[in-house]
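Have a look at the structure below, then the notes.
Of the protein chains in this complex, all but one are displayed in their positions.
Coming up: chain A.
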Amino acid sequence: MSLYKNIDNWLDVRLGTHSLIEKELTGYLLPRNINAWYSLGSVLLFIFSLQIVTGILLLIYYVPDADKAFASVTMIMNRVPFGWLVRMCHVVGSNMMVLILLFHMLSVLFMGSYKSPRELNWLSGFILFNLVMAISLTGYLLPWSQLSYWATTVATNSVGAIPFIGSYLVEFLRGGKLVGPPTLGRFFALHVAVIPITIAAFVGIHLVLLQRIGVSTPPFGLKETKSNWRGDTFRYEEHPGGIPFFPNYLLQDMTSIMLYLALFFAVLFFDPYLFLPKDAFIPADPFLTPAHIKPEWYFLPNYQTLKLFPSEFLGLAVQGAAMTFLALLPFIDRGTEKHPLKRPLFMACSIGGILLWIGLAIWGHFS
């Protein structure tokens, strides 16, 4: 017996690796008509791991102190060998993570994968979406630049629109009346410890749920697109005659990750400052608000909504309602039809919603 066979056998006797591989990889069958959109989850997992690795690397040189943060980031960019690469990977990666996350959600919406019995998958995914927004927001402050400082000032300020407790809440979030060194401490702890752990936990939950219930059948390329789930007992959605996860679908996952990397490197090497306006290169100055301060692109619609409504509270309430609706979508949309073209009302609403979102973002950008 060769060495490889020996090791393989040794592990199998102790861990049952053969049956595990059979169950989770080669014997794990996916629907025949599964498409590339289903690999976005793997792409997101890959991006998240990359963010963790680059984040840990940045922690080596970053100093979470209001007096030193900006200088430490400058040092990472200018003096540490390849520091610019690590930092730009983290910055660009965070934006790309939000982008891919939006695509992942859209594919789930259009292919009806959120529907019963996958409400819990949708909810856990929705929570992940919010956590990603939160980790982006808290990370934004850390370089302690003018952009960081004022974007955080604006973002935390909007919480003040909540009646009665608003102003106290703002102060609580900031750790003081204004954004300052205590805010940096809080956001740093949230960004590097609290939120990442929570995201990891919810990714775990999200995957366990997927594993338990089985992959949903895409509605495309099928005559019958209705879900025949009845809702009386638990049933794992099997896909007899489907394609094995390994090697077939893993290859698709790898292909998508490679395509993603091509896009990622294109931004990283040809337009690294795409997501960094020039205020990101000026140290924070609490006495000087720069003109035209705007949040990141994915917060622009929220920002514009807040400006549109006469009272901040109304703007906040509308956003809260929209988010609640999105979270509860699988409980509201009880139909079993999954094909987007056979769901005209859904199509009209979702496309309208997306256009509204994009329109608000563009408006916010140019106003």
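The criterion applied here is as follows: contacts are C-beta pairs under 8 Å (C-beta built on N, C-alpha and C of every residue); 3 or more make two chains touch, one makes a residue touch a chain; residues count from 1.
Convention: contacts and distances are computed from a predicted model.
Visitor: Can you match the unshown chain of the complex to its UniProt protein name from these: "Probable transcriptional regulator protein, ArsR family", "Rieske (2Fe-2S) protein", "SnoaL-like domain-containing protein" or "Putative ferredoxin reductase"?
Guide: "Rieske (2Fe-2S) protein"
Visitor: Who touches the missing chain here, A:60, A:165, A:288 or A:341?
Guide: Of the candidates A:60, A:165, A:288 or A:341, A:60 is in touch with the missing chain.
Visitor: For a quick check of understanding: of A:83, A:218 or A:301, which residue touches the chain that isn't displayed?
Guide: A:83
Visitor: I need the residue numbers on chain A that touch the omitted chain, in ascending order.
Guide: Interface residues of chain A facing the absent chain: 57, 60, 79-83, 85-86.
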